[in-house]
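One structure, as structure tokens, below. Some questions next.
For this depiction, one protein chain was excluded, whereas all remaining protein chains were kept in their positions.
Labels for the chains are A, B and C, by order of writing; each one numbers its residues from 1.
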Amino acid sequence: MSARLITPGTEAARADLSGHSRAAEDKRTTAADAVRRLVTDGAVIGVGGTNHARTPMALLIEVLRQGRTGLTMTRPLSCFEAEVMLATGAADRVMTSWVGIGHGWGLAPVLRRLVERGEAAFEEWSHLGIGLRYKAGAMGVPFLPTVSMLGSDIHRRLELATIACPYTGQVLNAVPSLNPDVALVHVQRADASGNAQIDGYQLMDADLVLASRRVILTAEEIVPTDQLRLDPARTLVPAFAVDAVVHQPMGAYPHECYGHYEADLDEFAAYMQAVRADGLDGARAYAAGLASHADHDAYTGSVDPGRLAALRRTGEELMPR
Amino acid sequence: MSARLITPGTEAARADLSGHSRAAEDKRTTAADAVRRLVTDGAVIGVGGTNHARTPMALLIEVLRQGRTGLTMTRPLSCFEAEVMLATGAADRVMTSWVGIGHGWGLAPVLRRLVERGEAAFEEWSHLGIGLRYKAGAMGVPFLPTVSMLGSDIHRRLELATIACPYTGQVLNAVPSLNPDVALVHVQRADASGNAQIDGYQLMDADLVLASRRVILTAEEIVPTDQLRLDPARTLVPAFAVDAVVHQPMGAYPHECYGHYEADLDEFAAYMQAVRADGLDGARAYAAGLASHADHDAYTGSVDPGRLAALRRTGEELMPR
Amino acid sequence: MIDSLIGSAEQALVLAQHPQARPDEIMTIAASRLLEDGKVLFAGIGQPLLAAAIAKRRQAPQLTVLLEGGMIGVELKPGEVPASTNEVRAAVGAQMLTGATDIFLMAQRGFFDYGFIGAAQVDRYGNVNTSIVGDPAKPTVRLPGPGGANDIASMCNQVVIVTQHEPRRFVEQVDFVTSPGHLTGGTSRHDSGLLHGGPGWVVTDLALLDFAPHSHRMRVRALQAGATLDQVHAATGFELLVHEELGYLQPVADVELEVLRHLVGRAEESP
Partner (left out) sequence: MIDSLIGSAEQALVLAQHPQARPDEIMTIAASRLLEDGKVLFAGIGQPLLAAAIAKRRQAPQLTVLLEGGMIGVELKPGEVPASTNEVRAAVGAQMLTGATDIFLMAQRGFFDYGFIGAAQVDRYGNVNTSIVGDPAKPTVRLPGPGGANDIASMCNQVVIVTQHEPRRFVEQVDFVTSPGHLTGGTSRHDSGLLHGGPGWVVTDLALLDFAPHSHRMRVRALQAGATLDQVHAATGFELLVHEELGYLQPVADVELEVLRHLVGRAEESP
């Protein structure tokens, strides 16, 4: 398993920026190509969205398909995608504040088993701790001060440093910056060069994108730049931070994408039934099923169209009006 | 003149929050009432917007009208509103990165004269320095680290502390938080309880609002809360941070309000002509003229309606479409 | 909330709990009664959000409810209780949607009056464990982790812990302090750098508990209707203090149960 990630790499991450193009050029490609070029074994991957919201499922499944190993997944709240990645060995570490299945399915069974056996690492941070790691990374500073985690065993276990305010003497936790090797982020719309808009809750994705050394976006829609210009305050991701843009409708499926579709609870059930029946092997079989399709379109194409239509309908019905 | 404002008051500002209602109640009032209750002599006032964008002119003129003295005005970029406040003695200190008249009018003549004579203080920060003071105040931490101002005489003059990252040893400037006594902010729309939306460039106003001990909003429009719910991601100011809401069309006039009207260059000219003719007395006479109206509606009502209509038309024509 | 306390044991003797209220409903409703109007509540999924929704429909219409997904001013839609604080059903009615980091920074600034958290284990000082059962280096049970609870417990003005009253939850010492309470009591919380807040209340199916001044030890403040002090002690794995004016909570009222069941879409079960 990869080493602990406490030491900020602010300077290395800045130096690394010189290696990627900041041109406002066409960066569209396929998920397969983007993952092949930008996700390497053992990398720290920042997973966009939280829990079952805007999870970059198309990209994660492509990572499975390409057989990456030894990844660290950073995500403030993780859902069953973390289990799938850990069960297959694609990842062996999560850096997170929470892993659960949700929707009444209780504890994360595969994660439990792997962590309790010492076969996977659960690096536990507070929710704000993860957020501030990204924010420090995005700001280009090696740490940010906070009261989060003070007094807790999270602080003690991570061996975080404290720092005294030079003006007041107040002692705060120093949260080290994090610059993931690559961010995988799903958005509602982007232009070809990677300017992207997120509808609804933005979660931590803007900071994650700016912090990361490389960024792959999937987008429900690719739109002309002129469409973004109509509402530029909604653009939360600037093209100069983005390395690859993938047009991927249903790119968060079976998780939700605000304004487009709700999460597919039948898939939660299918996953959990596989795990309850066959434990780790069940999770692996489920993962193999996900990765068995040629690409994400083939996967979503294999799902009952009526089910997908219903998810889209309820997703739209919940929009403010 | 007020003392230097280096020592962060994070804890005092937090304690002070207990003194204001966070209820989602109707906070609508007049500018006169809000200024009477919330702006005291000698206060540190955080002025929203920058330069000639979304300047809270109605509130500043009301401060003049009520004869406040000894204020400190904090603003990242200041325009002739700073001169008017300094010339009258309403303020005796600016904390800023820049003061200029703009629009081809060159240096700020009144500011120069007062500062060069030692009659007003110009506390000079970098632009990001002001931004991080607000951000630290908004985050509830006493300082934030940055490379801004390192190596410069700004840093030396302010006697800022540096701080070493406990992980990497990198030395950064520690920017102390600022929690202004009261923020004056103009927005495009708000509901009665102070949830507010800003169109276009938000500048530093969200952080300023969250940092400040008390907040007065003026809004071009007061709308039902349900209207904000249609586009909640555009809401940048939460009601629980706001103390008073004033419905004030043309509230930034003679400065601009994105989407509503451009700045009135005739007023820039009128101000500068007064100053060029009579120096400090000219500025005072101009200020007296502003404050001579019963309220902001009376002031804007005294302006040629054709001029105002033209400002609104060009302001709207520049909107993306 | 003290309105719902009955002062004397004599009066309490005549009280029985609402016959149709389930333990989780009793807790949710007791928690809802703690919420004063005009305050700001950092809620979580499940009981906290339901408690908030009940309060907004009863004594606290101007309560502002927010969720860790960045939703501010949410309104629970009856029959559509979200399964996560980070999903579209949690955003219904939001007046403001901000970032997930930003909303916790507002907590750190001090804007939030109440924070609601749950507990797998809680000790006499209100320290909460939702991380690990057993040895942290080799856990017997790996629990989900804090989610937002560590931050809520560190930053909100007053923390309310809502959990079932069982000996395996109310333990002598938590295996892991996920969300700090009063730590080791006395000034230890403040000494750790947590200058504000701390647990104010613990709401269970058997009792309402608070923390004694200075020592910050957990104390029975009031019993749920129909519960006895012996039951509470038996369900607690450490020595509890008892308030000198022990109170008794009003039983769940029909209207409370009705509001709750309408919210969760169990109207058919309503009394």
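Quick note on the criterion: a residue touches a chain if its C-beta (ideal position, glycine included) is under 8 Å from a C-beta of that chain, and two chains touch if they have at least 3 such contacts.
Predicted model, so just to flag it, every value in this text is computed and none were measured.
Undergrad: So which of the visible chains would the left-out chain be touching?
TA: Among the chains that are shown, those touched by the missing chain are A, B.
Undergrad: One chain is left out of this view; which of B:24, B:111, B:141 or B:182 touches it in the full complex?
TA: Reading the full complex, the residue touching the unseen chain is B:111.
Undergrad: For the chain left out of this view, which of B:84, B:183, B:203 or B:241 touches it?
TA: Missing-chain contact among the listed residues: B:203.
Undergrad: Just to verify: which one of A:91, A:241, A:257 or A:274 makes contact with the chain not shown?
TA: Answer from the full complex: A:241 touches the omitted chain.
Undergrad: Which listed residue (B:81, B:243 or B:256) would be found touching the missing chain in the intact complex?
TA: Reading the full complex, the residue touching the unseen chain is B:256.
Undergrad: Among B:23, B:53 or B:178, which one touches the chain that has been omitted from the display?
TA: B:53
Undergrad: Using the document's definition of touch, tell me which of B:132, B:250 or B:275 contacts the absent chain.
TA: B:132
Undergrad: Could you please point out the chain B residues that touch the chain left off the display?
TA: 49-53, 76-77, 96-100, 102-104, 107-108, 111-112, 115-116, 118, 122, 124, 126-129, 131-132, 134-135, 146-154, 157, 162, 170-173, 200-204, 206-207, 256, 258-259, 262-263, 315, 318, 320
Undergrad: Name every residue on chain A in touch with the hidden partner chain.
TA: Counting over the whole complex, chain A touches the hidden chain at residues 11, 13-14, 17, 21-25, 137-141, 191, 195, 210-211, 225, 228-229, 232-233, 235-236, 238-241.
In the analysis below, only the chains that are shown with their structure count from here on.
Undergrad: Sort the chain pairs by how many C-beta pairs are in contact and tell me the top one.
TA: Highest contact count among chain pairs: A-C.
Undergrad: Going by C-alpha centroids, which chain is farthest from chain C? Tell me that one.
TA: Farthest by centroid: B.
Undergrad: Starting from the mean Cα coordinates of chain A and chain C, work out the distance between those two points in Å.
TA: 30
Undergrad: Which positions in chain B are in touch with at least two other chains?
TA: Where chain B meets two or more other chains at a single residue, that happens at 11, 139-141, 229, 232-233.
Undergrad: Please set out, as single numbers or ranges, the residues of chain C touching at least two other chains.
TA: 71, 91, 93, 97-98, 105, 108, 155, 195
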